[in-house]
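First, the structure itself, so that you have it in front of you.
One protein chain omitted, others in place.
Take a look at subunit A:
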């Protein structure tokens, strides 16, 4: 008689039973994996049963496959083979021996649903992420935290085997179900030899070679320490030119240390964007803020980041410049996995509207066109349709190339004038605020994050930025101004229509 909530191991009382729960997303081959596991168990004379819930949930949703296997003892040999042991149809919390999850948050879901328990379960989970729609569609960064899940997975399993299954799949040129199957074999959680797992793959007769390759990689990965997906690392920029060294020295000599990294990146970026003089102007602006800062110099560090981003705003020249580079073509080839003997054609989807074209023109001319009804009406139809720009063709490449060479004209462009005016207004606000409230000033600096994108997205960003800058002047009674500013910024990123921000501002 059980008296605690810890489940009794049934192994002692009756025949040996093992249960495996597989958590996967639709299309990842969870069903194939469940079939393989049953094949292995049956080959060893065990009775195996699998269940699943296919249906619409399968389309991109998370699915649970469940396999239960019972080692048939004397009873089965003597008795009716049609009187099978009574098997459960779904994993019962606390009664699962192995969980295999194809993605980090699915491993988390196994933990959340109680399938993985600290005294019993071998939890095999991928550490890579497949982002859910709610995480992907956020206007900023809506991703869940991996650390908390990894922590819980380790605490709530007898053994946690975690590695980046997607990277392994990639390396092996296989499918993730084969990797999971290999990891399951490699974990040693099931009392069956490696050979019978491989036989199951051979027996299914589909993509045997690549599945075995994946199996092998998965098998070996299960023996390793916990490993996480590689994050993009950026090196501390090292100067390569005389100007670079001079500016580096200036940064190191005049800016507080916490701002160095961002400032170096900023200078590097702006030299590439426009030139040394523009980078100098950046440093000048940054110094004016650093002069008002004090330890821990968060204001300067954040300003180094956001000022560089704002000053390298994306105009047509910049976009063309980024598209024609040799490094860009190499990156595309890698990304789409072009093989050496394949020809690659690349088509861009560009939609320069009359506004963007005028912004590239000298300020006076641009303003004149945008200010004239007749001219706008005449020219606008020319820029209403999106262009399919085939960058790998000579005509379009040349066009983009010429546009990218217009960099020296940029300081005279309409957009330049507009952006510098906005930047100066923003910096004035920052400096003025920094005199009395450095934390609030830092929050104002961070509001640059609201301005991004092109076309309508950009205009929405500007509107939100203006609304936040206006709203943060009048925090509701009792609210710290900096916290209020941060709250408004988050609200501006909550939805596309600006509902959350409007609500917040009205409530204030």
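Everything that follows uses one rule, which is that a contact is a pair of C-beta atoms (placed from the backbone, for glycine too) under 8 Å apart; a residue touches a chain by one contact, two chains touch by 3 or more; residues count from 1.
As a working rule, contacts and distances are computed from a predicted model.
Per UniProt, the protein behind the absent chain is "Indolepyruvate ferredoxin oxidoreductase"; the candidates were "Heme exporter protein C", "Fe-S cluster assembly ATPase SufC", "Indolepyruvate ferredoxin oxidoreductase" or "ABC transporter permease". Within the set A:324, A:358, A:414 or A:486, the residue that contacts the chain not displayed is A:324.
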